[in-house]
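I have a structure here, written as structure tokens, and I will follow up with some questions on it.
Here the complex is missing a single protein chain, while all its other protein chains stay put.
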């Protein structure tokens, strides 16, 4: 077993994606000079190098990469080497058109961009394995090599014929028999019964609503097929370098991959993180992704990509304000990142991402962006030995599950306004703003370590997951569930009564009569707060306590918040402030403490190991009461009882 | 000849779509118990049973259906048996890919949803006929069988190659010669002259605007092809059971079928009706569809589908408030429905419609929805013998025509804001709110029975239709026409002068200089009201009376409302209240009386036979003055001079 600690060795990895094939070799020397000046100790190479490495089918051009590997080694910069398989060369599509994915409308995704490969294509997999094999063989013993990065942001799908063949194989493995599949998909409805495996297709364009079981399984299949692509390449490189860790970079809160399953197959969990610099809640988005990635990694993780400035894929792309890149980098470190890297080192002059920022901007060394990168590199070097490898504790687990996300997103649902990722974000935000540290967990994970388990929304729950929730409460834990939880089973079959019977009993729900989704111009008043997005016509069971009641309207008097002992149920989404207050009250009742008491709005405190990170997300200076005497690793000075932070200020304190 | 009365025999049919193939047989017994408790006397089976009945090409599996037919018969529940042809089994698409429709972009509609059949496919028709034949043969003599339901919500189209062949055949029949077709389509413009029938295609994706004649004929063709599918199956079942009526269910105000033509081919006219429970004007939408369906049926009709609660195909789907399903069911009965059925009996646990409500909801027997269903069943049984078969009278005909709708919807029109169905709705709403009972009629129908004929908008009128309007006025009737009426002929050829000359003369229009469509932020002021959507630069003829004049702007002083004797013309769309007042005034002048005088807003009164239905669409109690003594069939009590109705209250009165 190998992991991130084998690479960091007490340093925070700092650097980014480096695509030197874009530049003449004379620029490489300049790059190394600027890297060293900025404290860069790690670069990721090869991500998009396939056509350079294999310009013709079977050709191999390693010389340029040899020189770069040596150059990095000469300057003590480690290399995370990527397999180049996320962007096949043009010749592959020409030679094997079946490697090109088709969307549900039958449109081909042609080369000319990137990620134009079908995960199901045998030809693609064969060529990908071959280049991976040769790359691993060549650099296995190179002293610069520190880690493997497989592919990049796996996110393709395919509705084509070869994918159909693989889908059928996957379904045979999952369901065993056609009868079982017909049962799982509910094909008795709408005359969809399959009599032969060959009749089954990916869920292509249909006249009206598609079969939700088929769509759900296709999402599982797609995640699994991409994972097969990953593990195939991982196994190759591992054979050559069993001592080096392997990763692939996730996209944050991305619906296409079941990252719980994927993380198990990685030595290092890494993620790409691009909060919108314009978004006043960008920092919370960062915190959520960082909490989730740390939970998937079960410890320190790698920030594989962030932007030193602007990205170029939003409608309007803001650069980062002065200090923001530093602030968000330290936020990641506080939440467990032992590697802080950017896409990309030097901003491109050509190609599709030339307006995506680089650590070295178009303005060059004099540019503000590079100047800030330099400062950040120096500061990370300062704190590296004190933070790497240490853990970020939490008493709260937020449950999150891709299967449930996929099942709940079917076309024929009651409200298109209910967006799983948005609901998850709103609940995490409430806890974040209440200064409560959170982990994420899968509903079947061991929850024994947590005082409070939070379920913003798990539409589909397996029996095992229900068992797990029941056990958590039975064992003294507190549970709070949002609406649309436990509605369906693992096949998206609605539970009798519209919600799992045991869960209803746990939460004190006698009858769930009707769901009442709320439109944009609607809200559900209660005696305690305003409800949004959803409401429910439910009857409380005997012994349940109604903590908030709907007022007026059709639901007048019915429970909005139900409680039975340590189990809480919210049948609506309270307005943000009310949700924060309610969750803080439940957390307090469960014995969970805030990270630091009395923090002003916009200031975040995170404990990691024996350090306390304090982050000012505001653009005005703040003073924070911090009883006792602390040492600030960044300034080297003492802090007594109170800490003053400037705009976007950061302190890393040891008490 | 057979009809609905042969089935109802004094009872209002009550029940719904029943898809027992979704459930284990033990649930069937429970279903029957709950049906009996709710007064259900009719179920529709087989709508989506093709893959169950014919799991492999040519196979026949009738055993399960035999048992269900017997079960229904044992409990005195009639069965409306559907041909299962709206959703072919997966094997059909695999065996005959040409049965799958293509859209105008060439995209295939795959199986996995429903209605993935091309009306033009010989293979589809062959298989559909075979299963229909065997189904009819098997159950022709079954005592439970009461009626045939062909297919379901015909609504497919096809732009593929087999459809092209059939389109050419249809065009040959319509136009006879290529010269006639070229003339009808105006192909002299834009170099579109056809020299060979084989050159003609469905109106597939084009660079710019499509030929409107081609699009119009393609819509006619599509409606006719679907109708051929219907009549082919109808003829088969009729051969086996000449004594049983046949229907197919329309979608309300659906543009794809010329329901006037279709209704002539049905023994029972049935419709599916799903007003949005959130819409404060949902009841008016219901009234419009009911008026139209009754007019198509020329008497009692069948409400084939409504929802006991929520549907699942809107963005945000509300359930029905307590009492609303009962209220809307009685509204349908008042307007001629002798059958009140739901889709579907038991809410699905799986498949694309599991969040579409059922008469038995997920919550089961205890659920509010089922409890209300039970009450409704009892009440319908109470009034059945007194209402079935009786007629709903009206002195007003609103003219409606699919050809005109289609012609007016062409791409190159002057305003995309003018939506035919919306204009029709707004005019019907004005009359409904004025408590004026309305029928619908085709412009070539005999209008002799009507005092007032209302033409919200008939962009295209045949010569015969113009004759009909002229005769109506000549014979003493009153006529009121909205703008964009009589602009084109049956081939969408603009009439000289921009509007039929005889119609202009009838309405008092000397010259129609220019149309002035109004954008969202525009209105046309007059000396009487504000005009919306449209205005016109017209000159009045001698002898015409200007009832309202535009004020200010380019049209200052020109006629907004013109009248020549009993013929009225509105060159703009008055604001809702003004339209209601104006139409009420015209109706009064024509000698049309309100159903009941002095009704408050939100209360609807409908006469059917010798009964008066009074419906409170509001959520507050109301008291209505009703001079005289009446007997309320629902309460069994007397009503003298005034009637008090609770929220969503209904009274069925005999005077």
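A and B label the chains in the order they appear, each numbered from 1.
Throughout what follows, contacts are C-beta pairs under 8 Å (C-beta built on N, C-alpha and C of every residue); 3 or more make two chains touch, one makes a residue touch a chain.
Because the structure is predicted, anything quoted here is derived from the model rather than measured.
In the complete complex, the hidden chain is touched by one of B:161, B:199 or B:279, namely B:199.
Of the options A:245, A:367, A:384 or A:443, the residue whose C-beta touches the omitted chain is A:367. Summary of contacts with the chain left out: across A:2, A:22 or A:490, the touching residue is A:22. Checked against the full complex, the one of A:126, A:278 or A:552 touching the unshown chain is A:278. For subunit B, the residues touching the absent chain in the complete assembly are 105-106, 185-196, 198-201, 203-214, 410-417, 491-494, 496-498, 511-519, 537, 554.
Against the chain not shown here, subunit A presents residues 19, 21-22, 48-52, 55-56, 84, 87-91, 93-94, 101, 107-116, 156, 278, 309-310, 312-313, 315-319, 321-322, 348-356, 361-364, 366-369.
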